[in-house]
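Only a single protein chain was left out; the remaining protein chains are all shown in position.
When the chains are written out, they are named A and B in that same order, and each has its own residue count from 1.
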Amino acid sequence: MQVEIEKIRAKKPSVLLLRKAARLIRRGAVIVCPTDTGYALAANALDIRAIIKVFNLKGRAYSNPMHIAVNSLEMAGRYARITPEAEHLAHSFLPGALTLVLTRKESIPPLLVAGRNTVGIRIPDNRVILDLATIADLPITATSANASGQPTPYSVPEVMKLLGEAVEQVALILDQGIIPSRSLSTIVDLTVSPPQLLRQGLVSWLEIRQVLRALHDPGSAQA
Amino acid sequence: MLVLGIDTSGYANAIGVVDGERVLADFTFQTRNESLARIMLNIDSVLGENSLSLEDIGGFGVGLGPGSWTGIRIGVTVGKMLAYCTGRPAKGISTLEALAFGAGDCQRLICAVVDAGARETIYAAFYRGGNNGLRQVGDYYVGDVAGLAGLVKEPLTLVAADAQKYRNALGQVLKSDNIEAMEAAPGGAAVASLAATRLQNGEHDDTLALAPLYLKESTARAFVNKYKRRAQASASG
Partner (left out) sequence: MLVLGIETSCDETSAALVADGRAVLSNIIANQLDLHRKYGGVVPEIAARRHTELIGYVINEALDAGGKSLPDVEAVAVTARQGLVGSLLVGVAAAKTLSYALRVPLVGVHHIEGHIFANLLSNPEMPLPHVCLTVSGGHTWLVYVRDHCRYDLLGGTVDDAAGEAFDKIAKFLDLGFPGGPVIDRLATEGNRKAFAFPRPLLKAKSLYFSFSGLKTAIINAFKHRLASGEQLPLEDIAASFQEAVVDVLVAKTVRAAKEHGVSAVSVTGGVSANRRLREAFVAAGNSAGIRVYFPSLSLCTDNAAMIAAAGHARLKRGYADDLSLDVIPNVPLEVQHAG
């Protein structure tokens, strides 16, 4: 069975195509979607069956939590507790390649996050996934479109190569071409004090720290 | 003082600019095997995006490694020549310290680790953060992960590109899970910040003498032995 691949524009993605993708997601399907840090497996992060499909597709251990992509901090507020730090960082760096780990709300299934009481929130700097989250009005899983442990794909041919036969379980691939950045997102845990860098990606930790310091000590650094 | 920091010890161009304590730019270009081809353009791009020119830079921070020696030599040579051409001072900074810099706010002991690229060998160093900046604890370490475990006497934050991998390996040897992992690569702004503090205290290096931080003489010998074996193999052909 040939998986369906549809070309989609990065700047003004086709609303018809996005609606089709949103329908699939609402029905529990898994699709491949571009983000600012590579191609992702996108599914309804509130739907247990869809979550299980993603874990199986990747061969990912359930002890490895997944992050979610939303279109704004307001939307994120439905699924996580937004702190002043999160607001400040979102103001400075989002949409962007920064994942904020925050305390999750009841709406997020524990299965998604390995039973933890935290969830990683992304607001990617990519029109396609942002609009998809808006139209579907759902948080979207934001995990790379590969088998667990493999490198991140930045083009559809790479996705096909990495997923292999498992690609048959994908309902649709949105092809935006080559994603130029070839970087991962920076992951910061805002549920601990002081906030902790978990992974250095595209957004600079030193710049993040600087913004956080300005929050607690407005007299210091000026932007 | 505006300080430009560069580190090319991973397969990347890490470039940053600080103004005293303030970070103006911090960007890592993933260059893989194009590190030499892209370094000047990347430096120019970082300066340009912040409306700066080379003339505005008051000092240079240069990542000395350890790491990929081929890569490090690019950054050291570029840093040295930038300082030489502008007549501004330069300060070499160990890549391990630059790695640890991001974890400086931690209460725990910090362990920075860099892969040596050969036979399970790693380079590592321990640091303690605090109000007065980072302080190195003990000597540099060159060896395998098991040996590093022998030096660990307290809960750690481990900073490395493959932090999870080392955390798991260390955890196995130590039978402990009290090790936090921070996945990071040395950043340009970290190098710049560390250099800025020292340059502001009048502490700078002899520009033309800047050289990579080769940690052990044995690493050079290892190259010679490998080269000899290869040469012998091809000579008999």
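Operating definition for what follows: a residue touches a chain if its C-beta (ideal position, glycine included) is under 8 Å from a C-beta of that chain, and two chains touch if they have at least 3 such contacts.
Since this is a predicted model, take the numbers as computed values, not measurements.
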What shown chains does the left-out chain touch? B
Tell me which of B:86, B:121, B:136 or B:200 is the one touching the absent chain. B:86
Consider the whole complex, including the chain that is not shown, and state which of B:46, B:74, B:196 or B:215 touches that chain. B:74
In the complete complex, the non-displayed chain touches which residues of chain B? 34, 36-41, 43-44, 54, 69-70, 73-74, 76-78, 80-82, 84-86, 207-212, 214, 220, 223-224, 227-228, 231
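Criterion: only the chains that are shown with their structure count from here on.
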Quick one: chain A and chain B, Cα centre-to-centre, how many Å? 30
Which bits of chain A are touching chain B when the two form their complex? 182-183, 194, 196-200, 204-207, 209-210, 221-222
List of chain B residues in touch with chain A within their complex: 16, 21-23, 26-28, 30, 101-103, 105-106, 180-185, 187, 189-190, 193
